[in-house]
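I have placed the structure first, in the form of structure tokens, so that the comments after it can refer back to it.
Here the complex is missing a single protein chain, while all its other protein chains stay put.
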Amino acid sequence: MVGDNRRRPPLSCRRRPYLRPGPEGHAITVDNFGPLLQYLVSGLTNGAIYALIALGFGIIYNATTIINFAQGEMVMLGALCAISLYQLYPSLPLAFVGGVALVTVAGLLLERLALRPARDVSPITLIIITVGGAVFIKGLAMSFWGKEAYTLPPFSGSTPLHLGPATMMPQNLWVLGVGALVVALLEAFFRLTLAGKAMRACAYNQRAARLVGIPASRMVQFSFGLSAALGAAGGILIAPLTLGVYDMGTMLGLKGFCAAILGGLGSSLGGVLGGLLLGVAESLASGLISSGYRDAVAFFILLVVLFWRPQGLVGGRG
Amino acid sequence: MTRLLLNPWLLFAAGVLLVPQAVTNQYYFTLLNIIGIHTILVVGLNLLMGYAGQISLGHAAFFGLGAYTSGILTAAGVVNPWLALLLGLVVSGSAAFLIGIPVLKLRGYYLAMATLGFGVIIFIVLVQGHRFTGGPSGLHGIPSLSLGGFPLDTPFRLYFLVWTCVGLLLAFSANLVDSRVGRALRALHDSETAAQSLAVHTARLKLQIFVLSALYASLAGSLYAHTLNFIAPSSFDIMFSIKLVTMVVVGGMASIWGSLLGAATLTVLPEFLAFFQEFEVVIYGAILMVVMIFLPRGLVRGLMDLWERRHRLTEGGTTPG
Partner (left out) sequence: MPPGRVKAVIGPNGAGKTTLFNLVTGFLIPDAGRILSLGAEIQGEPAHATAARGIARTFQLVQLFDHLTVLENVMVGRHRLTRAGMLAGALRLPRARREDAAIRRDAWEALEMVGLAVRAHQPAAALPLGLKRLLEIARALAAQPILLLLDEPASGLDPVETERLGEMILDLKARGVTVLLVEHDMSLTMEVADDIAVLNYGRLIAEGPPRAIQRHPEVIAAYLGTDWQG
């Protein structure tokens, strides 16, 4: 949530160390089809991360109708935890699992310590509590990790792959692959397992779900854990490409929310599509128009969607 | 007699007039001016949050729009500072109006997220727009205000202007919440449905109060620019928006005087407590969570409620007629 930018340039002016092809501001011709494809690759990669965050927003929203403003911080926490674990013991799979596990605990704690004891459950109170949680987490991360950026090695080397005129890092494939896998697992969980069905029931009608014996409070807790895990996975996947910094969460959270709104809040298909769409739109805009205002694109899209189609592009539950 | 002595407005006026007798150091006047500017921001935000029950997580953006409109136009010497201040109000008010139309029709979460995004964007624009804003290193050479030929170029001279504004806006706000529109505003906070059933146009009312609070912020921004004669984007980031929310929460939602208290407390503490500065972010986060979990009506009001409850228990519980 916080942007203490006194010592460092803000996120938007920090050059991302990946996929920054050629001079910017090309006109589209056959000759620079390459850059266009390049934007698409980087857009889809970022979009996959936005999709994971959007799914996290949706899961909590479905269980509680809360928007968890700390969602972005879970991404940051995932990246930094995995990086620290990797420094302790250099095994990427362990760092991944350990990072996700730690952040899941953080998500559960947030629900248990900050949201459950709340006496007043009006939206404004819950917004302030989760914003407070976000700031708190971010502040702790700043005290613990400092303000510098950390790297996590790519999952399988950094030899660029050539895809026609464009190049991509193996990590891009990891992001897209693992992202798709997570989404598939999540969907299977919601459709096939009892716990998943119970969560969907809660999303439809919390009171009715409680009447048939589904423990709503357990579901709420579970939703916080699950969405924290999703966020963490996103953070760890993107860390080799963007570095891990204590303040990376705000922007990612905002964009994940934008993706969720774009796809229709609470719809998982919508969240995924919204994420990918936002990623590509943002990448194209920053490549073809101006990279400095790259982060403004998401917000602009958010406002336009809110204005014209607040139920999201994929429709769903109005 | 005691009632007269305890009249908060008299106390306020006396305080504003007496403080200069006790304070001589110009640094303290700067601090007092900053407190005043924060109070203006917090009262405006409190109208929106505490009374109307809507939230803005990007109030620093309106503060920044005011400050930079004043700063850019006056540093270049193009425009009279007072006219620049008015233009700042126009810019901020229009921005709030345009954002408010789509998001205020929706639930509070959308407003919160949209204002958060708006705050981020304005911050980016301030950093990126080097040509006008001076970029990350800031905008220098903003002239001081002057009033009828009398330059308000020292913190002491500016003190009276700032605190006159504070006093007027506190009175304006207190009157507002006790008026027909103010009651409707508080009503919609409790039950939007019932308010609508009594012919309150809730969407328009929310938009009005959102714009009003942006205007407060813009005025504060212009004063800020002329107080420090220098502004940089870091004063208008998201963390500052969250600090403002924290000030509202500490002073108490829906409390006009609490706004003054919240602004003063959280402006003064970091100046004198080193550990507060070091762990600023964590502390603000913790305050927000703890107060909202346990004392959702605000720190001051909450403590008063607790005290009253204990008091009533020990007294044996008499209901006031």
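To keep things simple, chains are lettered A and B as they appear, and every chain counts its residues starting from 1.
Keep in mind that, in the parts below, a contact is a pair of C-beta atoms (placed from the backbone, for glycine too) under 8 Å apart; a residue touches a chain by one contact, two chains touch by 3 or more.
Treat the numbers as computed from the prediction; the structure is a model and nothing was measured.
Taking every chain of the complex into account, the omitted one touches B.
Across B:N7, B:N80, B:S191 or B:Q277, the single residue that touches the chain missing here is B:S191.
Touching the missing chain, out of B:A76, B:V90, B:L147 or B:V181, is residue B:V181.
When the whole complex is considered, the residue among B:V200, B:A217 or B:V300 that touches the unshown chain is B:V200. On the side of chain B, touch with the chain left out of the figure occurs at residues 172-173, 175-176, 179-184, 186-187, 189-191, 193-202, 208-209, 212, 254, 319-321.
The rule we apply is simple: only the chains that are shown with their structure count from here on.
Note: centroid distance chain A to chain B, computed from Cα atoms, is 32 Å. Contacts from chain B toward chain A in the complex involve residues 49, 53-55, 57, 99, 101-103, 105-110, 112-114, 116-118, 120-121, 123-125, 127-128, 136, 233-234, 237-239, 242, 245, 249, 279-289, 292-294, 296.
Within the complex, the chain A residues that touch chain B are 1-6, 9-10, 12-13, 67, 69, 114, 117-120, 122-125, 127-129, 131-140, 142-143, 250-251, 254, 257-258, 261, 292-293, 295-296, 298-300, 302-303, 306-307, 310.
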